[in-house]
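Can you keep this structure in mind? I'll have questions shortly.
A single protein chain has been omitted; all remaining protein chains appear in their positions.
Labels run A, B and C following the written order; every chain starts at residue 1.
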Amino acid sequence: MKSIKTAVDQDRFAAHVGIRLLEVSPGYARAEVTLSEVHMNGLGTAHGGIVFTLADLVFAAASNSHGVDAMAVNIHISYFKAVREGTLTAEAKEISLTRKLGTYAVDVTDTDGNRVAAFIGTAYRKSEKDRR
Amino acid sequence: MKSIKTAVDQDRFAAHVGIRLLEVSPGYARAEVTLSEVHMNGLGTAHGGIVFTLADLVFAAASNSHGVDAMAVNIHISYFKAVREGTLTAEAKEISLTRKLGTYAVDVTDTDGNRVAAFIGTAYRKSEKDRR
Amino acid sequence: MKSIKTAVDQDRFAAHVGIRLLEVSPGYARAEVTLSEVHMNGLGTAHGGIVFTLADLVFAAASNSHGVDAMAVNIHISYFKAVREGTLTAEAKEISLTRKLGTYAVDVTDTDGNRVAAFIGTAYRKSEKDRR
Partner (left out) sequence: MKSIKTAVDQDRFAAHVGIRLLEVSPGYARAEVTLSEVHMNGLGTAHGGIVFTLADLVFAAASNSHGVDAMAVNIHISYFKAVREGTLTAEAKEISLTRKLGTYAVDVTDTDGNRVAAFIGTAYRKSEKDRR
């Protein structure tokens, strides 16, 4: 999994917004972000963009965990709860994998383990032909 | 529209990631971000999280443009094209508005006007009762 | 749950396409359909429309299981596997419930228990005011 860790370590945007990747294994990833002032929207709660970006990072890590480059095709995210402080954790699990497509469910929870958002992402797995 | 502008001006996360709101009118909003190193993922292209956050900002501005507080319920985003540089622009248009729900289509385009992503967001419009 | 069973019993479209509701409890529902010629698309596999309709029925039953009228706002469905014969089963589980919104995850499986589709549906829960 070194290559995934490396790619994520080189993820400037994730670093810029304070996200830490905690764990990657085949079809799985987990990450967290500790909320601070820079993550807030105009209402003083965590911005939808930081919740999405956290979920997107574990989706990317999990979908790229099999040694084949995968790129996001589309994502559906549902928000359940506004959060003002603490740490958000996202966990991605693979729910389907075919030769060309992978689908991942991501749950985002707050410090108390309450569900903050549910995310389902579909990735296209590149073949050699796509890279030519 | 002053209150929306103010709320967006107080949006710390949007400011932190360099997004500028350009225009808001009833049911409509437009914003942009000039890509730089901090927006890149491990592959050197604009992170899905910055594309989403830009789209999310115009969705929030447009859905709150009628003087009733609106919060994101869920979003579907499709990515069409990886972008390495230039300016991304997002434009939100209202496609449905009822007493309690609003739905918005957002297009994200690159400097050359190519479609980068399509986003559809649904917002719940709060009533006095919700605020009690 | 009698009212839900009655409403579903009066669901003409579900009956027309051969769907049977098996179980409803608060926040939960399960249904099935035995595939036959009428459910096939031009390729001879179960039509996306019958898979969706089966999932939609358990979403409707589960979201209306609390004694408050709920209507579908939007749905995301992912298809994983084409099916030619046998029985499809759909099971809905509640993943979030607030005063005005409910979110349900539905899994559709084939006779062998393989995952055929994943569906996430959001419902708006009507209040007295909405009915005026």
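Just so we're on the same page, contacts are C-beta pairs under 8 Å (C-beta built on N, C-alpha and C of every residue); 3 or more make two chains touch, one makes a residue touch a chain.
Owing to the predicted nature of the structure, the values given are computational and were not obtained by experimental measurement.
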{"item": "Selected from C:P26, C:G48 or C:G86 as touching the chain missing from the view", "value": "C:G48"}
{"item": "Residues in chain A touching the chain absent from view", "value": "73-74, 76, 99-101, 103, 122, 124, 130"}
{"item": "Residues in chain C touching the chain absent from view", "value": "6-14, 16-17, 37-43, 47-50, 52-53, 56-57, 60, 71-79, 82"}
{"item": "Missing-chain contacts mapped onto chain B", "value": "76, 78, 80, 95-96, 98, 103, 105, 115, 118, 120, 122"}
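Definition applied: only the chains that are shown with their structure count from here on.
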{"item": "Between chain C and chain B, distance of the C-alpha-averaged centres to the nearest whole Å", "value": "31"}
{"item": "Intercentroid distance (Cα basis), chain B paired with chain A, Å", "value": "19"}
{"item": "Between chain C and chain A, distance of the C-alpha-averaged centres to the nearest whole Å", "value": "28"}
{"item": "Touching two or more other chains - residue numbers and ranges from chain C", "value": "76, 103, 122"}
